[in-house]
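The other protein chains are all here in position, but one chain of the complex has been omitted.
== subunit A ==
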Amino acid sequence: MTITNEPDMSIQNHNGQANNLGVGMAMGAKQEVNPRDAYSVPGILHFIQHEWAKFELERSKWDVERAELEAKIAFLQGERKGQENLKNDLVRRIKMLEHALKQERARFHKLKYGTDLSQGDLKDAELDEAQEDAGEADQLIIASSDISWRQGRQLLRQYLHEIGYTDTVIDVRSNRVRSLLGLKENKDGVPAQSIDPVASKSDVQAKSASQNQAGLLAEDMLREAEQAVLANCHFLNPDGGVPVDDGDEDEEDWKSEEINTGKQGKSLGDDERDSSNMAMALKSLDFNFGNMSMVNPWDENSAMRLAASKDPSLQKPGMRMNSAHYGMEVNDESLEEMGLGELAQLTVTNEAEGMYESGTSKEAYSKMWNAKYTLRSHFDGVRALAFHPIEPALITASEDHTLKLWNLMRTIAGKKSAFLDVEPVYTFRGHQGAVLATCMNPTGEQCYSGGVDGTVRVWNVPNSNIDPYDAYDPDVLSLTLSGHTDAVWGLAFHTQKPQLLSCSADGTVKLWSPGSKAPLLQSYAAEPAMGVPSSVDFVHEDCSHMVAAYTSGRCAVYDLETSKVVMQLESNQNVEGGAPRDQVNCVVSHPTMPVTVAAHEDRHIRFYDNVTGKVVQAMVAHQDAVTSLAVDPHGLYLLSGSHDCSVRLWNLETKQCVQEITAHRKKSDESIHCVGFHPTKPYIASGGADALAKVFV
């Protein structure tokens, strides 16, 4: 009963005639139990129908399964084919590399004992040949290979030409591939014998597998070379053995390959012409694998085998090896040249910016800055600059009494494409004297300026995309804060609160809240001995403090609320100070650490610890007074500008100068007045006495 129940269930699921069949089944069951009772025609019919349906169902199931399995088989077969091809390729490469290595060994060995004459004679020839382009080596291989290969290769070249790859590009790419392969082997080979050659080979194979996409030609060349090499393998490995230093799983495969290539070799090898062609092919191979000689483990084996071999055609390989050895030496150089060639290419593109740069140190740094934008429009020195916090825009303040807003995206197409000229988007007119300081608020909607006329002005920054020749909008000047009685030299805006600090030649530092009814919040005056404040900054690490720098060369950290001096930052200078020689020109607070950086007129940059007040480090940074500083938003680099016409980039960790940029010409004795980093984008800028501002990327 149970047996019949299962099909019963399935049939009921699949067919609509459940009832009939059920009856039929029941009848069938009854028939089984009582064979004599139910041999009636309808019963038999029902039973047969049921059975047929069952069979049909199963057949369809089998069909489906079969189709699935067939698909699976096809897929697996395809995969297997692919794997086999891959394996074959890799094995071929192994053999080729092995062979070349053995050759090197042999050559090396030959050199030790070998004839001087042949070396001398062939040296020149080899130097000449090795110095030829890889392109010619290509052609040599073409000559040695089948006609079909040659045609195919030429066709490929033609296609590449059509794409736009010139011969030189093709050559360079193939050289690059080879050099990468060569270099990789070099790296693997250098740390002595314990290297697993299989590992190195597989690395090379993996590399070479990945290089397949690098150049069609490279692959073709290699393939042809492989064939030629395999043909030669026969000569150099008469015992057909594989030089094994470790147990190789692939040994059997290699042996089978050897046998195959042995057959190939015999078909090709006896011909004199072919061997000479293969010689040339080998030379090209040497070009590839010249560095293989550095790998030690193969030394004895290959040398011994070569010595033991009595094949007369070894004479040729011998000579070839000698010559190729020299070829190898030259190839090393040419490989280096290739490497340099790539670098040379790189420097060519940078040449246009070369005159603005002189990298003085070559350690690894995150980037080198190149001059890109020149902002020309001011009539007199640019005294201060401030980047927009978000957009690629900045504001410059100049001794020509104006500030200008620049949008770096609006450049003028000029003759020199490397440097872009930018025209200002807006000119802020209002000051009646040189504008000495500027800063922006964190949203970029307002900017602040301070000038010789003693006023601090608050401006609403227009959109960077407006027409520069729009109608005059008097509301751009939002507010004029008068309070100072003398030139305002420094401005700083708080990162979190809407507060503005200004320092002036009248001896005071004032704290403003520009939006409120009574803008002047506080005024901080220092002892007269300190001198006049020349620069201020909020302490980023502690938002209730600010640091002010004085013409006496000293700095002080103030508490904003109590207006008391929290810490005096002393340096080891002349304490009587006050001589203009020692004054601090600019002070910046580190964004994350309790460090204050001060730029001094005596060419030093001094780092002070806010907590102890002591100098952490002092360094001679420039050849003339250091005028301005900027710290990058991450606190890793420091920019300094000086009257010696150079802008220097310092790594804050190592305090090393990582880049020096020469920019701006001197007017009187002034050169660079200000430098700055963009808060969010990779731009740095400098402003100078020659009325230019430059932006570097």
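As a convention for this text, a residue touches a chain if its C-beta (ideal position, glycine included) is under 8 Å from a C-beta of that chain, and two chains touch if they have at least 3 such contacts; residues count from 1.
We adopt the following convention: contacts and distances are computed from a predicted model.
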{"item": "Name per UniProt, for the chain absent here [options: \"MOB kinase activator-like 4\", \"ATPK synthase\", \"Golgin subfamily A member 7B isoform X2\" or \"General transcription and DNA repair factor IIH subunit TFB4\"]", "value": "\"MOB kinase activator-like 4\""}
{"item": "Hidden partner chain, touching residue among A:K54, A:R376 or A:K655", "value": "A:R376"}
{"item": "Of A:R429, A:K564 or A:H634, the one touching the omitted chain in the full complex", "value": "A:R429"}
{"item": "Which residue of A:L408, A:A492 or A:A505 touches the chain not shown here", "value": "A:A505"}
{"item": "Interface with the undisplayed chain - residues on subunit A", "value": "374, 376-380, 400-402, 412, 414-415, 421, 423-424, 427, 429-434, 436, 452-454, 468-469, 471-472, 474, 486-487, 489-490, 505-506, 531-535, 550-551, 580, 583, 585-586, 601, 624-625, 643, 665-670, 689-691"}
